[in-house]
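A selection of the complex's chains, in situ.
Order of writing sets the chain letters: A, B, C and D. Residues in each chain are counted from 1.
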Amino acid sequence: MRVTDRVKEILSYYDGERPGVKANLARILMQGRTGGSGKVVILPVDQGFEHGPARSFALNPPAYDPHYVFELAIEARLSALAAPLGLLAAGADRFAGEIPLILKANSANSLGTVKDEAITAGVRDALELGCSAIGYTIYPGSERQYEMFEEVRAGAAEAKASGLAVVVWAYPRGGLIDGPGETALDVVAYGAQIAAQLGAHIIKVKPPTEAIATAEAERIYRESAVDLSQLSARVGEVVKAAFAGRRIVIFSGGPTRGTDDLLADVRAIRDGGGFGSIVGRNAFQRPRAEALAMLESMIDTYLGLSPSVRA
Amino acid sequence: MRVTDRVKEILSYYDGERPGVKANLARILMQGRTGGSGKVVILPVDQGFEHGPARSFALNPPAYDPHYVFELAIEARLSALAAPLGLLAAGADRFAGEIPLILKANSANSLGTVKDEAITAGVRDALELGCSAIGYTIYPGSERQYEMFEEVRAGAAEAKASGLAVVVWAYPRGGLIDGPGETALDVVAYGAQIAAQLGAHIIKVKPPTEAIATAEAERIYRESAVDLSQLSARVGEVVKAAFAGRRIVIFSGGPTRGTDDLLADVRAIRDGGGFGSIVGRNAFQRPRAEALAMLESMIDTYLGLSPSVRA
Amino acid sequence: MRVTDRVKEILSYYDGERPGVKANLARILMQGRTGGSGKVVILPVDQGFEHGPARSFALNPPAYDPHYVFELAIEARLSALAAPLGLLAAGADRFAGEIPLILKANSANSLGTVKDEAITAGVRDALELGCSAIGYTIYPGSERQYEMFEEVRAGAAEAKASGLAVVVWAYPRGGLIDGPGETALDVVAYGAQIAAQLGAHIIKVKPPTEAIATAEAERIYRESAVDLSQLSARVGEVVKAAFAGRRIVIFSGGPTRGTDDLLADVRAIRDGGGFGSIVGRNAFQRPRAEALAMLESMIDTYLGLSPSVRA
Amino acid sequence: MRVTDRVKEILSYYDGERPGVKANLARILMQGRTGGSGKVVILPVDQGFEHGPARSFALNPPAYDPHYVFELAIEARLSALAAPLGLLAAGADRFAGEIPLILKANSANSLGTVKDEAITAGVRDALELGCSAIGYTIYPGSERQYEMFEEVRAGAAEAKASGLAVVVWAYPRGGLIDGPGETALDVVAYGAQIAAQLGAHIIKVKPPTEAIATAEAERIYRESAVDLSQLSARVGEVVKAAFAGRRIVIFSGGPTRGTDDLLADVRAIRDGGGFGSIVGRNAFQRPRAEALAMLESMIDTYLGLSPSVRA
């Protein structure tokens, strides 16, 4: 399949980047049902590490098995599977060549109190496993934020030199940010900007709420008189914050919830110019058939097809 | 597209190899019209370096342009494009993600008298350009053969550690081998064995003639009473020499000649259990439309379809 | 264009420095409308990272796009563009060779409470992007100041060994310095001295106020009976603090404000012997035409031409 | 000065290359009187090393002084100055920023009998001296050709990683090539192809004669029925051999001779699609005024202006 004009346009945003990085971005952008459309739907399965296995997998026990999540991503014809080292290593051989892999290279858990992540994998691992990208979480605002930025920078430089794409999960927290502030529009947009400045090719954020956390941003948004009551408008602001749409910004699905809610979000992401979804718990915590149906509907929505939800 | 059972079977020959290597082999095996069939057709364009630009491209001047050969490989829906550093670098950005690339990492020319090749690229280059494999020529028998083997070994080890597949062009020459001996059955088979022993994943040889270059090999072949008068039988012997078919062995097309001749070879390669063709001059020295028709017929033949030659 | 005598004189201040560093300083000093005059006007766009995207760009949304700020700097015929890694990487290919680039190599944000910066880029990045200089912020006085100095020193040594010029943003804060003290004359001059001692070739400071933060400095200034009521006199004191004018000292524009105010500052900087301005928000937060007119007036002022403000 | 459309087109041939490399190519292509036209005229002064100082400089003794050749290149408003380490180091400080420098990184002399060159400088030197490119001579065909190729490859990879452009002087000699063969059309074209495959951005060759050195090339050229009796047609063939014009190919001036002869060559280079001249002895062995007049006429010719020879 030839790379489509829309995907070539997106690749052109990364001019000056090594061709190998573009080839790996193209792999993700041309994969699966959304392939060629400029939209992506990615399955992330790092919750076992981040939230613990019971919270993550007990609702749908087959998901304890790495092969299950590989098969789910492949069968749903998604764009990529993102996970930490151990999980990817448990399936990369058996499913070699079936779906682009994103190696989540730093990880935290919910047992401790330090707002930081450990580097748990490297570029060498990503190459050995045949990954297309490497990913890092940052916590802008936290006490360890600058150390995290430096780790991302080092890893990103090495990844790009090896032709790998770089994904950054931007989750502001700590510092001057309170709980609601973590998903406030200005804060989410700020996280996207920082990820772009650090050299991320793909940026993952949470869907922004109507909250504005900082007084100055609130004043400026108010003066600019843009109506931010709709999620689609807020998605547009976040995408603008990532170099005016020149970086692939995708939105997380959050905790498990109803399919209608999810699809409403997807429509808003699509209408606001977002590049897609990264949806984990809402996929692997549902029973397999239900998950596949939900993902099919999400993709239909991104492709502008009449949704075909059967759940 | 799911990796097919046939391709999974071929990948299983490489068990123990890093998943990234398998993913890159899968990329080549799943690409283009032969994708999934277990057969490959590869376009190599190293003749500008090896034979000189006039001899290589003056018959069909558009082929002087690297973009032309990228487009030819893509439009003909081949499995991969193989070329030296300069040529790949001249198209890897524009055609990122469109076709697997094989970086030819050593090169010789026809101006000198030393039977050797220079290392002209490395694994770092292959990663930066987004290649799926790196390739080396060896001259078993030549005065420099052992230095060449050592260079291949070093490059192959580094390539595998980076998840890249390794292709070896096995061209016995020099030493005890005279001109006709270079394509003698026992010699071609010997070259394939050496390539396999050096760790090649894909092995390129020339179609073997009926000649047997060494007395001992001739006696043994005679005693075994196998009928080697047909190319298909000889292809079978060469494939056996590469770990009983556990390595992908492909056959070169040689100097430009008629389509009927070429297709007869392809049938013999197919019937003898060969994995495909690597066809350069016969592709890029023909006018574009003629080349596309010829390649389509080659692929039809590999796929067992009724050939559709229009030339 | 031959390097002018004035620029050769400035370059002679850096005798003993590697010729590559001088060549890069010459590039900045010979670029644009002020080229050859010994004055520079630089566009810095690190506010997206430092203050957040909404505060920085929502007032003039086209500025969200990195290409916009490249074009603004080029069209206004400025001396250089300074920005963090991500922003420069988003335009360095398209605008290659059009304007000298300064890679801002450390970055902070306004979400956290730690007075520090993360190292977010390196000399290798600067070379790959074709930059003429690398830049660092220091916070003399802060709790992390000495770690910051050590990072600057290490980066500056590597930069000089690669022929790159070094820019230091000297922003005293924290420690014994209160809010008004950050722009007090003695403190600004102290920051300039520290930057010069760390090996900076170009030093950025804020225009100093009439405040004197330390009792000893106040006594000495009073005894010396210099009239410091005018900004031009204070600029002169800061320039003296940077090795008696042997280092290029430039002054920031601060928050967005009226053109008359800005031009008054520029006249004072010029009359006090300052080397130029680094003006970000006052440039990219204005509508494009207005920004170009303002920058033209600034440059006219530096060149001693009759200002041509049209805003 | 904005980069012209023609220069942007040339830079686009190098897509996928690092932005720093493009910026350095742009520097050369935008410099001097030919700046922006897509043509270049370069002064090389490596003859003191290659041929000896008396043969090189005694005809015009001021040329013994490195400052003289710097000034000649600058005053004639050429595109770049190319020379070995010692000569560049003797002027890089004084003339910092005045003209792009190309560091000739390997060198031979005419006292010995070995067809090889010594590595006499490296990328680190080029960066310290503020060079825009690094250059290597290769002798395709010679007994040491493959070692030379490997040295070029290693140097080129390091240069590109540092944002420097790579120039290759392609001088086939030795091996199967006799004296007249060194400038035979097919051999010159072969040298250009090899340089391009090794990753050169700029390729220097000698103007090809009507001779064809290899039987196969002669047959193919005869069959293709192209009239090669004119130098312009032969220049066209050589440019095609460098990736169909996607690499900057420039032609040497050879031993000192009359201005009319030189200008006739320049017209042929221009008409055949060559990118310019690299003219050493014909420039620095003439008295200064005569050299400036000759260079002015060369440039006039490239720019399509009525020549203004006054010699």
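Operating definition for what follows: a contact is a pair of C-beta atoms (placed from the backbone, for glycine too) under 8 Å apart; a residue touches a chain by one contact, two chains touch by 3 or more.
Not measured: the values here are computed from a predicted model.
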Subunit count for the whole complex, all chains sharing one sequence, 4 displayed: 5
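Here is the rule we use: only the chains that are shown with their structure count from here on.
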If a chain touches chain A and chain B alike, it appears here: D
Interchain contact steps from chain B to chain C (minimum; 1 if touching): 2
Copies chain B and chain D touch via same or different residues, half shared test: different
Chain of greatest Cα-centre distance to chain C: B
Centre-to-centre distance between chain D and chain B (centres being mean Cα positions), rounded to whole Å: 36
Distance between the centres, which are taken as Cα means, of chain D and chain C, whole angstrom: 39
Euclidean distance of C-alpha centroids - chain A vs chain D, Å: 49
Multi-partner residues of chain C (each touching 2 or more other chains): 89, 92-93, 124, 129
Chain contact topology (line, ring, star, complete or other): other
Listing of all chain pairs that touch each other, if any do: A-B, A-C, A-D, B-D, C-D
Of all residues in chain A, those that touch chain C in their complex: 13, 15-17, 140-143, 145-147, 149-150, 153, 157, 172, 174-177, 185-187, 189-190, 192-194, 196-200, 214, 216-217, 220-221, 223-224, 237, 240-241, 243-244, 246
Chain B - residues contacting chain A, complex: 2-3, 7, 11, 18-27, 29-30, 74, 89, 92-93, 95-98, 124, 127-131, 161-163
List of chain A residues in touch with chain D within their complex: 15-16, 18-19
